[in-house]
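For this view, one protein chain was removed and the others were kept in their places.
Letters A and B name the chains as they come in the text, with residue numbers starting at 1 for each one.
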Amino acid sequence: MTPLARGTAAVGAALLAAGIALALAAPWLAPGDPMNMVGRPMLPPLADGRFPLGTDQLGRDVLAGLVHGARVSLAVGAAAAAAAIGVGILVGTVAGFLGGLVDDALMRLTEAAQTIPTFLLALALVSVLGATAGNVVVAIALSSWPPTARLVRAEVLRVRTLDYVDAARLAGRAPLAIAFLEVLPGALAPVVALVGITVGEAILVESALAFLGLGDPNLQSWGTMVANGRANLRVMPSLVVLPGVAIAAAVLAVSLTGDALAARLGGRR
Amino acid sequence: MHSTSARVFGGLRALLLGAAAMGAGVAAATEAVAQEVQRGGRLTVAADTEPRNINPAMVASNGVFFVSSKVVEPLAEMDYEAGLRGVLAVGWEGSEDGRTITFRLREGVAWSDGTPFTSADVAFSAMEVWKPLQNLGRAIFADLEAVETPDDHTAVFRFTRPTPLQLIENALPAVSAVLPRHLYQGTDIAQNPLNNAPVGTGPFLFAEHRPGEYFRLTRNPGYWGEGQPYLDEIVYRVLPDAASKAAALETGDIQLTAFSAVPLTDLARLDAIDGISVIPGGYEGITYHITLEINHRRAELANPLVRRALAHAIDRNFIVDVVFMGYAAASTGPVPATAADFYTADVPAHAFDPAEAERLLDEAGYPRGADGTRFSLRLRPAPWFQMTRATGDYVRQALQQVGIAVELVTADSGAHSVAVYTDHDFDLAIGSPVWRNDPAISTTILFQGGLPAGVPFSNQYGYDDPEMNALIAAAAAELDRDRRVALYHDFQRKAATDLPIIHLVDFTFITVARDEVKGVASNPRWATSSWADTWVAR
Partner (left out) sequence: MPWRFLGRRLLQAVPVLAIVAVAVFLLLELAEGDAVDAYLAGTGAGDAGLAAALREEYGLTDSLPVRFLTYAVRLATLDLGHSFAFSRPVAGVIGERLPVTLLLMGSAVMLSGALGVLLGGLAAWRAGRAADLSITVAALVLNAMPGFWLGLLGLILFAVKLRWLPLGGIGTIGADLPPLAAAVDLARHLVLPVATLALTYLALYVRLMRAAMLDAAGSGWVLAARARGLPEARVLLRHMARPALLPVVTMIGLQAGGMLGGSVVIESVFAIPGLGRLAFEAVSQRDLPLLAGILLAGTVTVVAVNIIVDLLYRRLDPRVGDAAAREGGR
């Protein structure tokens, strides 16, 4: 690793650790529902000790929103990425291993999913299914699995001809067992490189959906905070700037950490 | 005849005096008149929606009127002085038996293509458009049998049943936009391309609509109003985002925003800027309510004690102060206090009292469980306004404080509408019905039982009370004005006793304009009126 890579990896890991710590400690740092209107509306930051980062237009504590928002953004990001990568692995492995018609059909599907503009699809899905955190996860997952599927399929195609797979086949094991137990593990390493990117993308998509008013109304996410603060950008910029910085920091943290992880596993650069 | 309507609208004038106390609207209007009118120029205003059909005779909604009321005129318009002022009608008279109303129409008026405007246009609009096709007219003109045209400037409306003149008068500004018969007759009216490019008798001509960008209207040189209109052009610039509208006002890209289009939290800052004023007047004729809609199909909510508990649990003044930044009033029932001709304060009141709410909930048999929760409800705040959503956020918190868990469910307009008014898939909802100056136009429908599912903005709450139904029916057919008003007072008391739905606050919108725009808020429906007397100083 170059000093630069080591430096960015350290920054990423530190940011990510801080974010996760905030998210975990939210109930102690800011007890109660962050959606509650607890103070005078539109208190600027640092004006009142009880609300160090001020309050929004309905008197909600901005600090509470930020720490609880960390839970929502990171949880939605991680869940969506896990689901997307899960679907991607499933499709990629089955397509690559079985080949033939199944492969053709799955690859057409992948191509279609990759060709539809991702965010348009997520937007349509959430407005149709309803604005809940679960549906946001589904929408992001459904629109971001293709890269993983393609990568896994390519790796599976490479690995399936290797000796140890042939050995398993000769030993008479079931094809799907071979696919998932023998072939897949060998093909997984490059997928790690996609994890950071996918989680970061998921956090950004969640915030953009919330910004367009399609976030879960029962949860205070960073995107929702930017959306609500947008109307007050001129009066109190901190309502937009703070959650925006939080989103950027979280995305930066996961992508840097993902890169570092991939570099270590891949042993390159 | 005109004087009759002026007398009748004495109540409305009282309303306007109250409104004048509210802010500078009327004062600004008067001041504008005092200055020398300057002709010409363009007024650029912000628009946030682009209705798909801007034919006001078919779609009587404020979003449509905002653009098309400058092109297509009604028979009469609201007025601060007279209550109601003739536009295409110059006078009207009801018969003793309540079965006919005779309108005398303005002479020397022409459609923008030069064809003269006659009673045939009014008869056509009433019978072929308002009655069968218009969202409000279908109910109001349901008993309209025929419109006779003894001469070119007289139209006689015949009803099968006695119809209160008061109701028709109150409805005229919103429901009586007149279409050119010669351009609509024999076509499929609902699909006529003129629905997207209206032709009327108004002070402005529809010039073009660039979807996503703007609507443009130009001066009608043949307008009947002496020397009017003053403006050469009105441009409605589509700016979907509230903050961009405020910024555009500052930079001068637009000169006026109506319908509280800029965030309320930004008003103080904008008002402090030289050359920009916040004008709260000009909307007295289009008051909105914020309501808590209740689904009586839920056993808990069918219990009157629980509904009373809800009313005590919610602090209306909090909604006024925080959600509306003070630009609203706590509501006592389905008629706003500003509607002096129909309003009564003599109704059961439900002051904010969480302890009383908890007591009532205990009494109703819903004690707090081990986790502090009595029961859970799903609340759907309507997506129409930022304020309906914010009220939903507050009501969720307020009810949780008395032990009712609330889950918010949001959806876009279509899905919200079908969930509440067709599928009844909600426990509570936050709605924003419009008060249209007479309870029979769009208010009693929120309380009347036995309506089929699928009627938006009506009683889809599962509330069906014989006494209430009888009151509504009696008032709708009562010809005597005083007895009719008395019936509506009973209606308000009944509504506040049963609480089938809970009216939380009443609000009117706010205009923010650059100071060069004159003649703003010059009537109680200003944003949805003709703007013939609006001008821009240079």
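Note that in this section contacts are C-beta pairs under 8 Å (C-beta built on N, C-alpha and C of every residue); 3 or more make two chains touch, one makes a residue touch a chain.
These figures come from a predicted structure and were not determined experimentally.
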- [ ] State which residues belonging to chain A touch the missing partner chain.
- [x] 2-4, 8, 108-109, 111-112, 114-125, 127-130, 200, 204, 207-208, 211-212, 223, 226, 230, 233-234, 237, 240-241, 244, 247-252, 255-256, 269
- [ ] State which residues belonging to chain B touch the missing partner chain.
- [x] 42, 44, 49, 51-53, 59-64, 133, 135-136, 138-139, 190-191, 195-196, 210-214, 216, 233, 235, 237-241, 243-244, 247-248, 250-251, 253, 411-419, 422-423, 434, 442, 452-458
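Throughout what follows, only the chains that are shown with their structure count from here on.
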Task: Mean-CA-position distance for chain B and chain A (Å) - done: 44
Task: Residue numbers on chain B that touch chain A, as the complex places them - done: 241-243, 246-247, 263, 265-266, 269, 318, 322-323, 381, 383, 386, 389-390, 392-394, 396-397, 400, 407-412, 415
- [ ] Using the touch rule from the top, collect the residues of chain A that touch chain B in their complex.
- [x] 33, 35-37, 41-42, 57-59, 127, 130-131, 213, 217-218, 230-235
